[in-house]
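Shown here: the complex without one of its protein chains, the others still in place.
By letter and in written order, the chains are A, B and C; residue numbering begins at 1 in each of them.
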Amino acid sequence: MAGNTFGTLFRVTTFGESHGPALGAIVDGCPPGLKLSEADLQADLDRRRPGTSRHTTQRREPDQVRILSGVFEGETTGTPIGLLIENVDQRSKDYSKIAEQFRPGHADYSYRQKYGVRDYRGGGRSSARETAMRVAAGAIAKKWLSETHGVTVRGHLSQLGPIVLNDHCFDWAAVGENPFFWPCADQVAELETFMDDLRRSGDSVGAKVTVRAEGCPPGWGEPVFDRLDADIAHALMGINAVKGVEIGDGFDCVAARGTEFRDEITPEGFLSNHAGGVLGGISSGQDIVAHLALKPTSSIRLPGRSVDKQGEATEVVTTGRHDPCVGIRATPIAEAMLALTLMDHALRQRGQCGDLATDTPVIPAGDGSTPGR
Amino acid sequence: MAGNTFGTLFRVTTFGESHGPALGAIVDGCPPGLKLSEADLQADLDRRRPGTSRHTTQRREPDQVRILSGVFEGETTGTPIGLLIENVDQRSKDYSKIAEQFRPGHADYSYRQKYGVRDYRGGGRSSARETAMRVAAGAIAKKWLSETHGVTVRGHLSQLGPIVLNDHCFDWAAVGENPFFWPCADQVAELETFMDDLRRSGDSVGAKVTVRAEGCPPGWGEPVFDRLDADIAHALMGINAVKGVEIGDGFDCVAARGTEFRDEITPEGFLSNHAGGVLGGISSGQDIVAHLALKPTSSIRLPGRSVDKQGEATEVVTTGRHDPCVGIRATPIAEAMLALTLMDHALRQRGQCGDLATDTPVIPAGDGSTPGR
Amino acid sequence: MAGNTFGTLFRVTTFGESHGPALGAIVDGCPPGLKLSEADLQADLDRRRPGTSRHTTQRREPDQVRILSGVFEGETTGTPIGLLIENVDQRSKDYSKIAEQFRPGHADYSYRQKYGVRDYRGGGRSSARETAMRVAAGAIAKKWLSETHGVTVRGHLSQLGPIVLNDHCFDWAAVGENPFFWPCADQVAELETFMDDLRRSGDSVGAKVTVRAEGCPPGWGEPVFDRLDADIAHALMGINAVKGVEIGDGFDCVAARGTEFRDEITPEGFLSNHAGGVLGGISSGQDIVAHLALKPTSSIRLPGRSVDKQGEATEVVTTGRHDPCVGIRATPIAEAMLALTLMDHALRQRGQCGDLATDTPVIPAGDGSTPGR
Partner (left out) sequence: MAGNTFGTLFRVTTFGESHGPALGAIVDGCPPGLKLSEADLQADLDRRRPGTSRHTTQRREPDQVRILSGVFEGETTGTPIGLLIENVDQRSKDYSKIAEQFRPGHADYSYRQKYGVRDYRGGGRSSARETAMRVAAGAIAKKWLSETHGVTVRGHLSQLGPIVLNDHCFDWAAVGENPFFWPCADQVAELETFMDDLRRSGDSVGAKVTVRAEGCPPGWGEPVFDRLDADIAHALMGINAVKGVEIGDGFDCVAARGTEFRDEITPEGFLSNHAGGVLGGISSGQDIVAHLALKPTSSIRLPGRSVDKQGEATEVVTTGRHDPCVGIRATPIAEAMLALTLMDHALRQRGQCGDLATDTPVIPAGDGSTPGR
C-alpha cells in the first residue's frame, strides 16, 4: 500500500500540502445508513483549528469542510465520501532560504533524500496541517462507533513539558473549557503562565496526550501482526512529532510483577486495567487507554546549526507562525486516529465473525478503568 | 488484510498453534538472487529457542526450520519461500481446567468473545511460540539488509524488572555471552541472582528491550500514515506482551525543550540522535533506535482470581513451563520485526523512487548515535 | 481493501456521483520528478468527454480537471496527487419515478440490496461518469510509461454492433479523426449511418474495444494470482458495461492447436503473438494486446418490464441523455485502465527485483505484433 491510506475496511486516503490550494480525503468503506452532515465533522475540526488561542499558531484557517459525495438525503450511501478543505491563509512569504536549508528536527533532509524534490512551502506534506483531514474522517468513525456500539472516544493532555496532570482533580468536563485540553481546571493558570514564558523565550516544549475509548465490546482486534494495540500504535505513532506510544500502563510494566500487573477478574468485573483494554491483541471490554509522547516543535526562532543543500554549514532561524507546543492541538488528532482504528477493527470483526453471539457472559469493565492513568 | 500477514512488498504470513503439529510461514516478495540456506535462519532461531538456560521456559524444542520453496541452487528465486517448523515437545497434559477458565492477563477471554471457540492448548495461536516464524523470516530480512545496504540490525535487553542497564559498561560483544542479551558483563551476576530469586518466588517481571539498525540510508519511510516509525511501532507492539514502544528518546521528549531536542547538524554529521533516526516518518541516515516494554508473564503459579466460562468466580494457578520474564527471549524477535519493517520500506522506496540519486551530500550519522539510549 | 482503490504501489482512489457536486481522485505512489500539468490530463479527458458528437450523450460537461496537490514547480513530488472535476451539467429533473423503480440491466436493484439506500440521480456512483477520474489518473500513468520506458498505450474500437473492423485498412492515424475511435477511415460512413439509424430506433448496441501497449519490457507481472493478464482482466472488467476480456487471441485459443498457438521464437524475434504479450503472467516484451466486450446501454427509451421497490410489476422508459453505444467512449477509459495496471506492475517489479540486469539478450517483439487482432 502506498503510505497515504489508513485502514483495511474503513479506509481513509488523504492528500494536500500546507500551502497548496486544498486538503482532501476519501473515506471508503463507510457503512450505509449513517446520518451525516458537514456539521458532524466541523465540531472536531474546530477543536483542532489553528488560531483559536494565543498558545497555538496564529495561522487563521476556517477549516470549513465540504462533503462532495457518499452522502445522499442526509445519510451515507456506502460509496466513498469525498472531503475537501480549501486552504485560505497560506501567507505568502520568501521561501528562498527554507528551500536551500535543512532545518534541524524537520523532514527537510529526509524528504530531499527520499524524493529528490520537495514542496518546501510551510513544510509541504510534512506539515501538521495534513492532520485536519484525519480529524474530519475520525469524526465519521466517532459518530458510527457511538451510534452503533455506544463507544465514546475522547482524550486530554496529560503532561505539558514538566507539568504533570494531577489525577486527583480529573474532570472530563474541564477538557473543553481551556485551550490545553486539560482535565483539571485547577492547573490551568499554571499552564498559561508556563506557556506565556515559553513563548517569550522562543523555545518549545513536548507534551503527553492520553486517549480513551469507553464502551468497546470485547472481541475487536487480531491475534498476531494486526493486534488492536499494534494498530493503535501504528495510528498514533503516525501523527506528526510522536515519539512514543503506550497502551495501558505502558513502560511502567517493566518494573512490575506478574501478580500485580495481570488484571484479575471477579464476576463483578475486572479489578484493574493495567493492560489498557487489550488482551492478546483483542479488546477485553475494558476501557482502551493509550498515551502518546509528542516532541517539542522544531520550528523555533532561536538559531540552530545545520547544513544547506550543498552540505555547507549554515544557521537556521525559523520565523513564521508555529505552535510552541504541537502536543496541545494533538488531542483531537489522537482521538481521530483511535476512532479510525477501532471502527476499522469493528468492521473487520463483523466481516470475519459476523455478529457472533457466544454464550459466555460479558465481564463488566470494572473499577479498574478510572481515568487519569 | 487479515491479521496474519506483515508487510506490503516484503510480506510474511504465518500460521500455527503452540500445540498443533507445526508452525509455518510464507515469505513473499523476496528479491531474487539472495544466497540463502536453512543455516542462515537457524542461527537466530537458536537465539530465541526455549530451554537454553534455567532462566527461560524448559520446553525443549529444536525449532529446526525447513525451507520448502523459493530457493533454488542456494539462491532465492523471487517466488514465495515456504518455511516449516514441526512442533516436537507439546507435552500432553490435562487441559480441562484451562479450557473452562479465563486466565487473568491472558487472551483466553478476548479470544472466546471474538471467535466463540479457541484452541486452549498452551495458548494456541496466542502463544509466543508463534514468534519463531517471525524470527526465521526476520533472518532473511537481516541478511538482505546487510548484503545489499550494509545495514546491521541488533538488540539487547536494557532493563530487567528494576535493574537498569549501566550505559557506561555498554559492550555489544557481551550480548551474546549471557542468557539475558545484556550488553554489560558486569551486571550479569546481579541479573542471575535476581532471576533465581524471582523463579523461586513464583512471580514474574517485565523487561525493556532496545533494538537498533545501523547503516540505514536516508530516505526509507513514508510521510503520513505509514511513517517508518509508525510501522516500527506496529511491528514491535505486535509482539506478545509489549505494552509500549519508543523511537529514539521516546517519552523523554515530553519534558524536553526544542533547542535541546532538535538534532542539530554540522557538515561533520548530526550532533545528537534524540529523534532515533527518523525525521518526518523517513529515515535520516542516523541509527534507528527503538525501545519496547514487555509486561511480566501472566502465567505464574501464584493463584489469581478469575471467572470461568459461565462467569462464575474461580481461582487460577498456572503450572507448566513458562518464562518468568518473557522479555528476555524477546530480543531476537524485536530484531526480526525491525528488520522486516526496514526491508519492506527499502523495497517500497525502490518501487516508488527507484535508485534515486540526489546531488545532496549524505550527512554522516555523527556522534549522536552512541548505543545505550 | 475497499472497492474504490485500484493498484498496489501506484494507487488510484476515486469518489463522486453522477449528480453530486464533484468527482475526485487521489493518485498515491507516483514517482517524484515527473513533469506534470493539468493540460497533460485534459487531453485524454477531452477524448472521453460527453457531448462532442451526435453519437454520444448530449450532457455538456467541460470536465475541467484541477490538480490540488502533489505537483510543485511543474513536477510531481512523490506525495499524493489530488484531482477534482466539478460537475456542471447535472440537469435537474424529476427523479421520483427512478427512485421507485429498478431499471432492467441497471445497478438499481443490486445497489438497493447491497446498501439499503442509493443515490438514484443519474445512476449515482454506478454512472459511467465515474470513469472520468480513471482517465485523468491514467493520463499520468501513460506519461510516466512513455517517458521512462518508451511504452505507448493506445486503443480503438474494433467492433460496433454487427460492424467488424476491416483489418486491411488499419491505420492508427484514423482513430483520432472520427467520433468512433475507429482505425479504418473507409468504414466511418457505414458507422455513421448505423448509429443514426440506431438512435432513431431508440435501441442501443454493444461494442468491442481493443487496447495495446507497445514497448513494454519483459519482466513485468507476477507468476500466480496477480499475473499481469489477470490484473489487466480485473482492470478492464471493472469498467462499466464490460462483459468479457481477452488477452491476445482470447477465445480463439479454444479451437487452436499447440503447434500453431505457441509463439515460436527466432533470434530475429517472436514469429507470432497469439499470447498477447504475456507468458506465465509476465510480460514477454511483445505488444500487450487486450480486447473487451461492452454490452448495449440499458438506458433506452423503448419500454421494458420491471418491478418497483415493492416488487410490483412496472414499465420502465428511460428518457434523458444517454449514449446509444457506451462502448464508443470506452476507448480512452480502457487505455487508462491498461496504463494504470502496467505502471503499477512496473513499480512492483522495480520494488522486488530492482533494475535487474540479466545477461540474457532481449528477444525482439517481432512481426507477430501487427495491430488489427
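Note that in this section contacts are C-beta pairs under 8 Å (C-beta built on N, C-alpha and C of every residue); 3 or more make two chains touch, one makes a residue touch a chain.
Owing to the predicted nature of the structure, the values given are computational and were not obtained by experimental measurement.
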Chains shown that the absent chain touches, full complex: A, B, C
Full-complex contact with the absent chain, from B:77, B:90 or B:360: B:77
Per the touch definition above, residue among C:147, C:167, C:186 or C:312 touching the missing chain: C:312
Contact footprint on chain B, counting only the chain that is left out: 1-5, 8-11, 13-17, 20-24, 26, 28-29, 32-33, 66, 68-70, 72-73, 75, 77-82, 84, 114-119, 124-125
Touching residues on chain C - with respect to the absent chain: 1-6, 8, 14, 102, 104-107, 109-116, 125-126, 130, 159, 161-162, 203-208, 217-227, 229-238, 240, 242-259, 261-267, 271, 274-276, 278-285, 293-298, 300, 302, 304-307, 309-313, 327, 348-349, 352-353, 356, 358, 360-363
For chain A, the residues touching the chain missing from this view: 9, 29-32, 78-79, 223, 347-348, 350-356
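Here is the rule we go by: only the chains that are shown with their structure count from here on.
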When chain A is superposed on chain B by its C-alpha atoms, the rotation angle in degrees, nearest 5: 180
For chain A paired with chain C, centre-to-centre distance based on mean C-alpha positions, whole Å: 39
Distance from the mean Cα position of chain B to that of chain A, given in whole angstrom: 25
Rounded Å distance, chain B centre to chain C centre (Cα mean): 45
For chain A, residues contacting two or more additional chains: 1-5, 8, 14, 114-116, 125
